[in-house]
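Omission of a single protein chain aside, the complex is shown with its protein chains in their original locations.
This part shows subunit A:
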């Protein structure tokens, strides 16, 4: 087990190095830079050129890459040109928001997926099951950014149940109970919107898994031994079906990253997804590279996590 984990961790290192080079070069290849968006007759073009020179943006990419990696080794991701602050501090500000949003989304995802999956798997091919599968198909077909907007319009504006933008009501003092409630209140709608869409694959996965397990021989044995129906479902089937879902968890993290980019932009929720998109359009290189690298690492770690969980669940994985 440990050998496997260590080997997987070692493979991660060249993956991350390759990723960093690809990200850096791609970012450099983007046309324009952080200053090209500031063409404005009130700003002297010579000043912009002077700044480009000063920041080393005119150097060849490998020189800039070496500088960047040098900083990275010391835990310095550089300074955001646009925000005029350290990227680490900037990301620190945003990642907290994204963390809570992701956590809430995961929570909702499983809160929805597990009961629906079980019902649908247990009573397969009934009207109830068909309704649930119907929902999952609609979920698959609905683009997240449209669904997010509809949710915002219905629950934010029409019914007015939830705040419509930001992560907290302006003017509240950090640390108070009110502040906390407002934070949670701002989280619910975006998290729920995302969970309702991303949960569908988990629902289907769980449903198929349960239907599959139901027909296994050991279930037949359990029934033959006289175990009650609820015992069969809760102890034998559910346990076996949930394990692969747990393994799916790592990949869930990866899909969350994609989702937060849309959701954070629609709900004006300042997290990593929003930061990512706007730093690309604004060509804030240091932020783009740092955020992409972080996302990349998160995906790699997510996959690793899945592999490890899978290997715990299913010993065959460890065999070479």
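Side notes on the structure shown:
Here is the rule we go by: a contact is a pair of C-beta atoms (placed from the backbone, for glycine too) under 8 Å apart; a residue touches a chain by one contact, two chains touch by 3 or more; residues count from 1.
FYI, contacts and distances are computed from a predicted model.
Missing chain, UniProt protein name: "Peptide/nickel transport system substrate-binding protein", from among "Type-4 uracil-DNA glycosylase", "Formate dehydrogenase subunit gamma", "Thioesterase domain-containing protein" or "Peptide/nickel transport system substrate-binding protein". When you scan A:31, A:60 or A:75 for touch with the missing chain, the hit is A:31.
Contact with the undisplayed chain is limited, among A:274, A:292 or A:311, to A:274. Within the full complex, the residue among A:44, A:67, A:125 or A:178 touching the omitted chain is A:44. Considering A:123, A:157 or A:218, the position touching the chain not shown turns out to be A:157 (whole complex). By the touch criterion stated above, the residues of subunit A touching the omitted chain are 30-32, 35-48, 50-51, 54, 79, 82-86, 93-94, 149, 152-153, 156-157, 160, 164-168, 170-173, 265-268, 270, 274-275, 278, 281-283.
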